[in-house]
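Removed: one protein chain of the complex. Kept in place: all other protein chains.
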Amino acid sequence: MEIFKIKNDERGKKIIDLGNGIKIGGDEFTVIAGPCSVESEEQIELTAQTLGSMDIRILRGGAFKPRTSPYAFQGLGLEGLKLLKKAGEKNNMKIVSEIMDPRDLEASYDFIDIFQIGSRNMQNFALLKEVGKFDKPVLLKRGMASTIKEWLMAAEYIASEGNDKIVLCERGIRTFEEYTRNTLDLSVVPIIKELSNLPIIIDPSHGTGRKELIKPVTRASVAIGADGVMIEVHPNPCEALSDGEQSLNFNEMKEILSNIKALRGCIDRFNC
Amino acid sequence: MEIFKIKNDERGKKIIDLGNGIKIGGDEFTVIAGPCSVESEEQIELTAQTLGSMDIRILRGGAFKPRTSPYAFQGLGLEGLKLLKKAGEKNNMKIVSEIMDPRDLEASYDFIDIFQIGSRNMQNFALLKEVGKFDKPVLLKRGMASTIKEWLMAAEYIASEGNDKIVLCERGIRTFEEYTRNTLDLSVVPIIKELSNLPIIIDPSHGTGRKELIKPVTRASVAIGADGVMIEVHPNPCEALSDGEQSLNFNEMKEILSNIKALRGCIDRFNC
Amino acid sequence: MEIFKIKNDERGKKIIDLGNGIKIGGDEFTVIAGPCSVESEEQIELTAQTLGSMDIRILRGGAFKPRTSPYAFQGLGLEGLKLLKKAGEKNNMKIVSEIMDPRDLEASYDFIDIFQIGSRNMQNFALLKEVGKFDKPVLLKRGMASTIKEWLMAAEYIASEGNDKIVLCERGIRTFEEYTRNTLDLSVVPIIKELSNLPIIIDPSHGTGRKELIKPVTRASVAIGADGVMIEVHPNPCEALSDGEQSLNFNEMKEILSNIKALRGCIDRFNC
Partner (left out) sequence: MEIFKIKNDERGKKIIDLGNGIKIGGDEFTVIAGPCSVESEEQIELTAQTLGSMDIRILRGGAFKPRTSPYAFQGLGLEGLKLLKKAGEKNNMKIVSEIMDPRDLEASYDFIDIFQIGSRNMQNFALLKEVGKFDKPVLLKRGMASTIKEWLMAAEYIASEGNDKIVLCERGIRTFEEYTRNTLDLSVVPIIKELSNLPIIIDPSHGTGRKELIKPVTRASVAIGADGVMIEVHPNPCEALSDGEQSLNFNEMKEILSNIKALRGCIDRFNC
């Protein structure tokens, strides 16, 4: 496969099927939610149960954390993945979690349904090739200084090894603006749909870094044609070990879901 | 007035009233459209008539053009403004047009309803102060490397001279990405609503530089809570003297209006 | 003239002759120094006398100040220019000062030897055209988000009106890095020499925003082939009304001059 050489009738058409009726792409608008980091069994169980009851079917949670400083909380590692998987299974949720080391893929395989490649590793070609040898979907975040072409070429690294179950995730690029953590580039959604057949979701949490912006940005993501959003939710954002300032509590998440639903009802009425 | 010191109950509340029931701000979603440059009487008459018949009530058109090269078409100047005004009056449309020289304001006064300050002049403080002495609304575009704070401070330059009828316009910032002409920062909409009482509109034409992106970006602008859009439309984009590659034809504009209408009907159903 | 169409043997060759043997370009390395703002007669007199005694022959000083906020100190205006000129004449120094409004050029003409166009006005085409009608040299700073091509085209706006006595000044571009005020792009020096015949100087004060970096950056400017530097110096930086954190005191300036001299002696020994 060559992502850039897709046929016309394939553009924006790939559907990632996770089983149990859970999908990304096509007519779906998929909501992924969960904490920045898995912190404890209680935290992740409570989160999974609450989000599951809102009919969110994919749980995110960091176990291997890419922190700027080696002395910051690095995540619970494999133990965190096990907690995640257990919480997911109890609540009929699939798991997405970031992997940073090609040597961790095999041990993590049983606990992750979608391997996430983070922004800092978008051009970690050893990792891309390795994840390309597995049969599980990959969520590939855009690098913070990556052009659209480089991003698709990173996807191509995965696909070239045989795994074309790829979901792209826009999470903002680095610019001079300091008010937001990153500058979210929503225009990539129709561009990616034109240039590839891959689904694309938006991460408003990292894309803005400010919880009050997540609701309006999610609405814009629906309206521009994204295939979903990934949002950081924490039972108690003020006590989160990481990213508290951009995490929503459960009630805020619920409100966003009702915004998405209202807007989705409307989107069907016109041809995007 | 100090824009940064507004009271809580004023946030995002200012309405710019242009007369004849034409407004920007509040519950309105205002569509501004027209060619990049006024090229001829025929061109602007046909455009005004067609857009007016679609119930678009503000006509844009460049008469003084800020071109990178001094040898590129510089616009028709005052003559262009007269053509604009005439076409606007025939079709019950208000006029927005860019002014680059403080010495042109007086002569242009009778032909322009909203003075536009372009991206390159966002920190042309002499121009900002001068336009602040007039009683006509000002459309202030964001500078291509301006932070949100600098943008609001530029508005403050206008307001400090007495004129607080200001509409902000996001038109993209300059980043490393080359696929689009600029990187459109839609997250500024809720930020501006939080930090000021000013209306804010989006310019998807300059913000993306690609005509195929204007429809989805306009939908996102509605969904994120913008007060309007400004879109380049030309009777025959392929023959435009400037910005043809980002200009829509009349049919494409019509389709966008129907998208906006459908989405606006839906937005009323939930609390933004 | 078209700057981009210069002949091979003209590249990097233009010399701006200010009279009294004071020049920019050619074999000279010109040092321009002075305070960010003219604050008082005493301040500027003391500065001119001290810098003049170090054999610095061009005095900088802001009279019309482009401040982000309209409520910050805006400079002494024409009165400041008169103080500058008087101090310059007493000490055999030429004057460079920023002009922001085309309507100020005539009144300022007698007090300024080099009109400075600041970064924020690099694409203020009305100002560029106006200054192009005068016979005095122009110092054109690079816009904070301007490409090299746009910068040369801004110079072309001046030249197209008849005034080709232009000196370019690199003062850093805006990037994501926050440690320095701007990111100084020294590589433009050989690029400008290749693409035009204009002299180019470096502004390490705005380019870095940190006084401790000015000495090493000045040395690099000499070594890379710049035609000079413009440095902010204040009798008492801690009490400066603007830019104190990037201003040198007289002793620091003296040390830099001795660095330049040592390096210049060496540069002659090899072919740049």
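Per-chain numbering from 1; labels A, B and C assigned in written order.
Just so it is clear, contacts are C-beta pairs under 8 Å (C-beta built on N, C-alpha and C of every residue); 3 or more make two chains touch, one makes a residue touch a chain.
All figures in this text were calculated on a predicted structure; none of them were measured in a lab.
Student: Going by the contact rule already stated, which one of A:G52, A:P102 or A:G244 would touch the omitted chain in the full complex?
Tutor: Counting the whole complex, the residue in contact with the absent chain is A:P102.
Student: Going by the contact rule already stated, which one of C:C36, C:I56, C:A154 or C:V189 would touch the omitted chain in the full complex?
Tutor: Missing-chain contact among the listed residues: C:V189.
Student: Suppose we count only contacts with the excluded chain; which residues of subunit A make the list?
Tutor: 66-71, 100-104, 120-121, 123-127, 129, 143-145, 149-150, 153, 156-157, 160, 174
Student: Could you pull out which residues of subunit C are in touch with the chain that's been left out?
Tutor: With respect to the unshown chain, the touching residues of subunit C are 145, 147-149, 173, 175-180, 183-187, 189-191, 194, 207-208, 212-213, 216-217, 219-225, 258-259, 262-263, 265-267, 269-270, 272.
Student: Can you name the residues of subunit B that touch the chain not displayed here?
Tutor: Residue positions of subunit B that touch the missing chain: 174-176, 178.
Rule of thumb we're sticking to: only the chains that are shown with their structure count from here on.
Student: Using Cα averages as centroids, what's the distance between subunit A and subunit B in whole Å?
Tutor: 34
Student: Approximately how many whole Å separate the CA-defined centres of subunit A and subunit C?
Tutor: Averaging C-alpha atoms per chain gives centres 49 Å apart.
Student: Please output the residue numbers of subunit A that touch at least 2 other chains, ranges allowed.
Tutor: Where subunit A meets two or more other chains at a single residue, that happens at 175-176, 178.
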